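A single protein chain has been omitted from the complex, and every remaining protein chain is retained in its original position.
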Amino acid sequence: MTRGHWLLTLLSGGLYTFLYAPIVVVIVYSFNTARYGSGWRGFTTKWYSTLWNNPQALSAAENTLVLAVASTVLATVLGTMLAMGLNRYWFPAKRLASWLLYVPVVIPDIVMAVAMLLFYALLRDLVGLFNLGLTTMVISHVTFQIPFVAIVVRSRLFGLDPALEEAARDLGATPWQTFWRVTFPLILPGVAAGGLLAFTLSLDDFVVSFFTSGPGSTTLPILIYSSVKRGITPDINALSTLIILVSVVGTVLITLMQRAKQ
Amino acid sequence: MSAHNEHGERPAEVLFGERLTRRDHLRRSAMLSGPGFLWVVIFLFLPLLFMVGISVLSRGAAGEISLTFTWENFQRFAGFGELGFDPMYPTIILRSLVLGLATTAICLVMAFPLTFFIAGLRSPLKNLALTLVVIPLWTNLLIRTYAWQILLAGDGWLARAAAWVGLTGAGEALYPGTLAVYTGMVCDFLPFLVLPLYASVEKMDWSIVEAAMDLGANGWRVFQHAVLPQVKPGVAAGCILTFIPAMGTFVIPDLLGGSKTMLLGNAIQQQFGPSRDWPFGAAITLLAVVIVMLGLWLFYRLDAKRGEGMIL
Partner (left out) sequence: MAVEISAKTESSAMVAEAANPPATAIELTGISRHFGEVRALNHVDLAVRRGEFFSLLGPSGCGKTTLLRIVAGLDYPDQGTVRIGGQDMADIPAHLRPVNTVFQSYALFPHLSVWDNIAFGLRMKKVPAAAQATRIDRVMEMVQILPLAYRKPSQLSGGQKQRVALARAIVNEPQVLLLDEPLGALDLKLRKQLQEELHRLQRRLGITFLYVTHDQDEALAMSDRIAVMNHGRIEQMDASRQLYEQPRSRYVAQFLGSCNLLEGNLCASSDSACEAMVQTTVGHLRVCLNHPAPLGSHQKRLTLAIRPEKVQLLPLNGHPPENGVRGLIQDLIYSGAETTCLVKVGEWMCKTCSLNSSGQHQAFRIGQEVTLKLPADGIIILED
């Protein structure tokens, strides 16, 4: 038993190393003086100041944030409403419809990306709108965010004791008051979780953004991709380190939040 | 007693004290679910339908879509192009399938020890170990992928170690190449398998395992009969979560593989990008959708069968 345990610990240690090797190497190299090659030439923070003075990186950061916020707000509202409707009300072929909702979750993102690219191109030919840019990116992001929000909120609604809303009615609340004073506060954690998931998905998305972006709507993942294609530069490592930092802080915060609730 | 109806076979007559007719249900569904559904239908299902339409059209001289019907796009990736049999696209399809399956299998094998290690830890350590699996998941895939370029570069110590062992020639890079692609894939998708598996292991009834050991079963038999049946749902979920994106990936082979490791994702990207042959791209995309759906269906079928010796 003890021998097995040691073996397990050793194996797991190896796997953690494997998972974290790329993350660590990016962080380490962002402080490496060397511009080219993989040797260590000494500690520096100059790549961070280079980054700060890089207008492309700054505008990409801005685009990423605008895209994530705009799409998340829209998707959270639409997804929450969608979940409410699915949870409470009936319509013909509802099963099929709920099943279709999972399609955006399971299909590979490249399929979604090229389908949208094609669609926008056709619309552009027909009505002259839908030039590729932030707008088309927001539309695309909302499309894959809605199902995620709806699924998370729906599971929260599913776990809600119907007696709570009945109690509100019983105590004199109208259906509208019941929703805002009881239902909504109770599903708020689900809505927040769904929104957070949508936000993260948008921040992380490269493939859909790549195909539906236009000139001037470059996001951070697109910037990283094109830089990597040209050859990795240390300031890209600095940028990636910052993104990693945000992800780590975000993950830890969410984990702590969840634990605080328990 | 409550008239609450979750599955939607029948409209609830009374909901939280409100009497609702079918018409009320339809109206409220339309108001609440309508906008979100319509959005997904217009911007995803409609484009997918267009894709089906375009896949049977042909490419014009300037890369535009010409409105002439043809089956040629489908014949082409089956290997029958204008210039006779060309195994390029059948090879790509096969390679994608193999890569998707192999990645899933390798991740699965790695996920088991890691999951049981985490499950065996005490509470504060356990949460830390779990968070450590979640962090890479939320770290941008591009970053984690291009980092392997640095790690596997020709003058890196990994390449030197490989050369020393005799795996590669001296000074030869481990990337670009198939090995690099597999490394990147497994590293990226491992958390997708660990998390669902962990959720199952957490719920596991250890008394069954103890009973099996008590009855004198050896390690493998305990695993096969007392552990596997209990963690099956997690394994199935994890495999689906890994196989589908692995099949469709284009970033990882694009950054870590050379031209020799082109996959479905890259082929699609090429047709919609540099080659500008959208009808053919649409046909490949449809194929990818079909493979994914087949994969899903297969997973469910195998799962439903409660297979003998089968994991899923």
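Per-chain numbering from 1; labels A and B assigned in written order.
Throughout what follows, a contact is a pair of C-beta atoms (placed from the backbone, for glycine too) under 8 Å apart; a residue touches a chain by one contact, two chains touch by 3 or more.
What you see is a predicted model, and the numbers here were worked out from it, not measured in a lab.
Just so you know, the chain we are not showing touches A, B across the whole complex.
The chain omitted from view is touched by exactly one of A:8, A:73, A:100 or A:186, namely A:186. Check A:42, A:172, A:215 or A:231 against the missing chain and you find that the one touching it is A:172. Listed by residue number, the positions of chain A touching the unshown chain are 161, 163-164, 166-174, 177, 181-182, 185-186. Listed by residue number, the positions of chain B touching the unshown chain are 1, 3, 10, 13-14, 16-19.
Note that in this section only the chains that are shown with their structure count from here on.
The mean-CA centres of chain A and chain B are about 17 angstrom from one another, to the nearest whole unit.
Note for the complex: chain A touches chain B at residues 5, 8-9, 11-12, 15-16, 18-23, 25-26, 29, 37-39, 78-79, 81-82, 84-91, 94-95, 97-98, 100-101, 103-104, 106-112, 114-119, 122, 139-140, 142-144, 146-147, 150, 158, 162-163, 165-166, 168-170, 175, 178, 200, 203-204, 206-207, 211, 221, 224-225, 228, 232, 240, 243-244, 247-248, 250-252, 255, 259.
Against chain A, the residues of chain B that register as touching in their complex are 2, 4-12, 15-18, 20, 22, 24-26, 28-37, 39-40, 43-48, 50-51, 54, 110, 113-114, 116-118, 120, 127, 131-136, 138-151, 153, 155-156, 186-187, 190-191, 240, 244-245, 247-251, 255, 265, 268-269, 272, 278, 281-282, 285, 288-289, 292, 296.
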